[in-house]
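To start, the structure under review is shown below, and the notes come after it.
Certain chains of the assembly are absent from this excerpt, and the rest are unmoved.
Order of writing sets the chain letters: A, B and C. Residues in each chain are counted from 1.
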Amino acid sequence: MNQSSFGNKFVITTWGESHGKALGAVVDGCPAGLPLTEDDIQKYLDRRKPGQGPYATARKEGDQVEILSGVFEGRTTGTPISMAIFNKDQRSRDYGNIAYTYRPGHADYTFDEKYGFRDYRGGGRSSGRETAGRVAGGAVALKLLESLGINVFAYVSAVGPAAISSIDKEERDRNSLCMPDAEAFKKAAAWLDTCIHDQDSSGGVIECRITGVPAGLGDPVFGKLDAALAGAMMSIGAVKAVEIGDGVLVGTSRGSLNNDSFYMEADGSVAKASNHSGGILGGISDGSELFFRVHVKPTPSISLPQKTITNDHQDTTLEIHGRHDPIIAPRAVVVVEAMAALVLADALLSNISARLESVQRFHKP
Amino acid sequence: MNQSSFGNKFVITTWGESHGKALGAVVDGCPAGLPLTEDDIQKYLDRRKPGQGPYATARKEGDQVEILSGVFEGRTTGTPISMAIFNKDQRSRDYGNIAYTYRPGHADYTFDEKYGFRDYRGGGRSSGRETAGRVAGGAVALKLLESLGINVFAYVSAVGPAAISSIDKEERDRNSLCMPDAEAFKKAAAWLDTCIHDQDSSGGVIECRITGVPAGLGDPVFGKLDAALAGAMMSIGAVKAVEIGDGVLVGTSRGSLNNDSFYMEADGSVAKASNHSGGILGGISDGSELFFRVHVKPTPSISLPQKTITNDHQDTTLEIHGRHDPIIAPRAVVVVEAMAALVLADALLSNISARLESVQRFHKP
Amino acid sequence: MNQSSFGNKFVITTWGESHGKALGAVVDGCPAGLPLTEDDIQKYLDRRKPGQGPYATARKEGDQVEILSGVFEGRTTGTPISMAIFNKDQRSRDYGNIAYTYRPGHADYTFDEKYGFRDYRGGGRSSGRETAGRVAGGAVALKLLESLGINVFAYVSAVGPAAISSIDKEERDRNSLCMPDAEAFKKAAAWLDTCIHDQDSSGGVIECRITGVPAGLGDPVFGKLDAALAGAMMSIGAVKAVEIGDGVLVGTSRGSLNNDSFYMEADGSVAKASNHSGGILGGISDGSELFFRVHVKPTPSISLPQKTITNDHQDTTLEIHGRHDPIIAPRAVVVVEAMAALVLADALLSNISARLESVQRFHKP
């Protein structure tokens, strides 16, 4: 797989730097016949847009997506769907010491070590803006999942010490921190006010729940569904931990507590008495809700002075001016949904040929 | 990527079921000229072997690896290295109710849902024995890393409530739980005795530290080094969480605490004052120690009676007889090392063409 | 590999339909530090442009490429290079019976059978315009090859019965049929005048010669350099045969005639007394000139009435109006160069890790 592509059957390739001409994505392998409009994409990109509140940058990105190929008369044609978001504001500006100072917690130093130089404008390829392409591609995957009755729902479950204790789906879309619990939101807001006052930033936690997933998705060894999800989530900048189901709790659990008992429902369907596994057994979906959690580090750009080095290897002190989000997690919620959808779309398409009888049915209709 | 292969340039393909004729691995893309013998592989396979103590199954596997191709006069030739481990004991036996009862916490149900039927003998492809192929392939990767001065060291850091408080590398190889802390081992042993007495099992935690890794490995977007590691670790059966660096702690941390300051060493090398990042920034290695942690669920096969269903969808109660490990984590330590080595070998080979000057130097010697 | 991507290390993904908003390509894996401008791409796209003469369509495409990412301060950054060519003229027009009649020799019927419907405007994804993306991506590869001293030169060697008997590189760029032999061009022109008069079209042959290729490129089994070239060439629409070196002549040849003897040059370099192999032995380049030939079918769109069927499966007679090239081969010359360059760039980057000593030299500088 090349470095900027993801997936085997439903494949996304993203491109673009933060302050370049444009960013975008190419989706290849989407089945023909899926209704798709720019609005289907735009509504997810709008969720990436900074809000009005105090916990998000005031920079008004206003990303507008254009579909350049792969859709004809409102439906996908089976050929690559190319999407682009042009940067409206491309004024030359002074990037100051960012050009030659390595910001702690950022990829500046590692890019220079890898490539010899870097596009330092706004973080270049390593900016959070890179995720716009993922969200555009993920929106196509989400549209496909929707047509199959699969629903993906992510939310911020904790901001620093403020954690949710209930899930109200509509509340998630009402507050600026994507938290599905109004009480937790208040505590989180107070905590962030403290962080902002301290010229500091905060970490957060995102949870994702996916319903309607058929049993049988994922492969037994390297292509486990949870392995694909873990890789996808950890590929989102700032994510430092991924838990499936009970996650880190399994280390201190016992078999009798961690196993999920199967039983038969009255309607003849298979059910589990609990879901410690997060909906995946042996790397393959078991038909229950998929559940996982990702931990997002605090915004590394803070106003506090920080010790670091320059690109000619001199010690220095860095002060990052301008406005930065005090927390990354809320804006990453839609990215988590996008990446989860890409994993599932790929698994769904890959799985169709798992049994001879399916292959025969398809080719001998 | 096919389901049973892993990697892009240094590629392993594994095959084999628990109670089939043999298990094995094919390694493709290993550079020519690497000294390699069966002993280099065998020493890692021996670490998978059940010990004598009370915390491992008594079944004497005694896996012996054979190299079938790809090595000539003691060195790799650049062609595929095929390795096989033949099962010595292939007596037909009675698998009892395993054949038609879905064990909770196992892949029995999900395999049937995916493929329509399964090789139920000893767990088939989903058995822990599947990792023998990974360890064989990982041993080749470890030999390659060794030739480049890179060292991979994993260990059990916690067994249920018993966690290590120090790291003594030699102690790891002295005790049957792979814990690098003799005091913690004693507490862990006591905890496992309780679990065994209760006909139950325990989870555990594994940590991995890798030194000598050059800066610049990994790719900026989907091919992040931590994404590859997370996917690799989560592909190991029973792993339910992966943390890089500070991992789950980042959610409650602040930017000023989580950022690692750069500074110049007296010898002119770049250093970091801390390593909250676990040695990876923006998905690319930063030259400091790689550090990550995986959480392993308790052995799902326990002697306590469990409610479940049969493959013809009847409720039933399952009692699993015979001897099972009360904990998985210790035997997974060498698998963690193998998978980490496979990720790094792949990243090392992929990275060579990142800069034009390297490509030119190679092709115009 | 996904259907619209090509390559393993140096990867191109193309997108776009003939009459859509735009066409383009994303190049991923190009080493950082390669000088690259839009002019470097444009000069190859201009060679695809229809000429003024009688043997090319009068439609003035005037494709202008834009580089949207991956280049900073005039050099590639190692991140994906996105290139787009916007269609200037997007008027709605009447596509007449093309929308529901299957043109013989075209992909209309097979697209409908595969996808259920198709973008019929100008051939959609199966138009010759699809190659614009390949040429844009190939131009980046050609720039990389140039920096390594490798030269790719393709030309039309035959038009119907008119074949070249000598190679004058400059003559190729002087005449509208890309033939490197002025005499042969005259005969070819006369032949094409006959075809046009007959409302018919002609096939042609393209040859490609590549110099400066180091020995050692390509892999021994499935990844043979000639296999990659053959696949790449046959992926160009209208190509129906590929020959490497002596090609179809080998079937009637003898070993003593077909083998190329090695000998030592006075300067200590290895040489071959002949080049029947076309520069490849056992799938690996041998350091001599790469030579191959492709056979291009006649333009399937002809003015003569043709029997065919409609998409609701009725017999009909089709008359294709408008202007069409009487021959495809000349405009495919630059596409052959582009695809050959993509194969070689990929092989060059892949080959760097073939030997341990190279890997060690890179990682221990």
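Some points to look at:
Assume a contact is a pair of C-beta atoms (placed from the backbone, for glycine too) under 8 Å apart; a residue touches a chain by one contact, two chains touch by 3 or more.
Just so you know, these numbers come straight off a predicted model, no measurement behind them.
Shown are 3 identical chains; the number of copies across the whole complex in this structure file is 4.
The criterion applied here is as follows: only the chains that are shown with their structure count from here on.
Chain A has the Cα centre that lies closest to the mean of all protein Cα atoms in view. Centroid distances built from C-alpha atoms place C farthest away from chain B.
Chain A and chain C, compared by their mean Cα positions, are separated by 38 Å.
If you average the Cα atoms of chain A and of chain B, the two centres end up 26 Å apart. Chain centres here are Cα averages; for chain B and chain C they lie 45 Å apart.
In chain C, the residues that touch at least two other chains are 8-9, 29, 32-33, 78-79.
Remark: chain B residues 8-9, 29, 31-34, 76, 78-79, 144, 147-149, 214, 220, 348-350, 352-360, 362-364 touch chain C in the complex.
Looking at the complex, you find that chain C touches chain A at residues 2-5, 7-9, 11, 13-17, 20-24, 26, 28-29, 32-33, 66-70, 72, 75, 77-82, 84, 114-119, 121, 124-125.
The residues of chain A lying in touch with chain B in their complex are 1-6, 8, 14, 102, 104-107, 109-111, 113-116, 125-126, 130, 158, 160-161, 195, 198, 200-205, 215-217, 219-224, 226-235, 237, 240-264, 268, 270, 273, 277-278, 280-287, 295-302, 304, 306-309, 313-315, 329, 351, 354-355, 357.
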